[in-house]
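Omission of a single protein chain aside, the complex is shown with its protein chains in their original locations.
Here is chain A:
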Amino acid sequence: MSTSSPILTVRDLSIDLFTARSALRPVDQVSYSVAAGETLAIVGESGSGKTVLNFAPLGLMPLGVSIHVSGSIRFDGKELVGMNDEALRKLRGGSIGVIFQDPMSALNPARTIRRQIAEVAELHLSLTSTQAEARALDLLKMVRMSDPEARLRQYPHELSGGLRQRVMIAIAIAAEPKLLIADEPTTALDVTVQAQIIALLKDLQKRLNMAMVLITHDMGVVAGIASRLAVMYAGRVMEYGPVQSVLTAPRHPYTMGLIDAIPRAEDLPGSTFRGLPGMPPVLGAPIPGCAFVERCRHAVPTCETARPLLAPTADRHVLAACPIVNRSSEALHAG
């Protein structure tokens, strides 16, 4: 873990989404922090709020959705919650870089790679177009593109998925951000390419000393790159701590189930997947107790009524939102 003070500190962040037909709370009192040079992985199943958590406060939401953010996000000495649009816009692409999940659709099909990278440098580094295009070439070399001069003249449809994701990364780091948010950067890619992209991100993070928030549901990616891990379920953080501790000795019943669900090499061919029974709760109605209670094997009656807060476990670096874990470890094994 890094010893420097956090560059990003999120405290009690809640986000409400209002569409024409419904109101949801996809993020519910979430807290975490990331320091420069450190990677926080946020894992959780689809719909657990991990993307909204990172994108909504930056103003990166699809049209037709209005959001309400409460709590606090301190980034680089500035408060992002309630920040005016213009100031937030200057941060986006400048000190905060973003990588999206699907490089097939995240790049503009009608523009050259050169312009799509260079405009970021023009905007945030105040470079002329010639300087910015020279920087685009440097960036393509930095993301280890083969034949970078030729790539600059190409259009996205002429590149493979892995190359497009490298272009996306080049765009995200064009202004040397202090924080890089990567939303499932390898999900849409081939397995062999995934490893290359993760290695590249790790290398770039070290070179630029960026803080990185990696949203994923791939535990392999988490183990390979992250230093800290936040496990999310139904918009809440269930467990939070150093990656090694959480992955090898999960405390929260949900984390246990999540890690147990990963297929293992010793599984016999044709054996059934170990999944978690049941479905995540609907986020429209308030959940008074623990969000995981309906699927939890260890639940006690108070889990239905009292919401457990993140609290240190026996290993004080690991926080878990489960009263059972902290009361006695025997209770779990007996269940």
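The rule is simple: a residue touches a chain if its C-beta (ideal position, glycine included) is under 8 Å from a C-beta of that chain, and two chains touch if they have at least 3 such contacts; residues count from 1.
As a convention for this text, contacts and distances are computed from a predicted model.
Undergrad: Would you kindly match the missing chain to its UniProt protein name, picking from "Alpha-D-ribose 1-methylphosphonate 5-phosphate C-P lyase", "Phenylacetate-CoA oxygenase subunit PaaA", "ABC transporter permease" or "L-serine deaminase"?
TA: For the chain not displayed, UniProt's protein name is "ABC transporter permease".
Undergrad: So one chain is hidden, and I want to know which residue out of A:R74, A:R89, A:H217 or A:R295 touches that hidden chain in the complete assembly.
TA: Of the listed residues, the one touching the omitted chain is A:R89.
Undergrad: Out of A:R25, A:K50, A:H124 or A:R151, which is the one that touches the chain we can't see?
TA: Considering the complete complex, A:H124 is the one touching the chain left out.
Undergrad: List the residues of chain A that touch the chain left out of this view.
TA: Its contact residues with the unshown chain are 58-60, 62-63, 89-94, 97-98, 100, 102, 105-111, 115, 119-120, 123-124, 155, 157-158, 168, 171-172.
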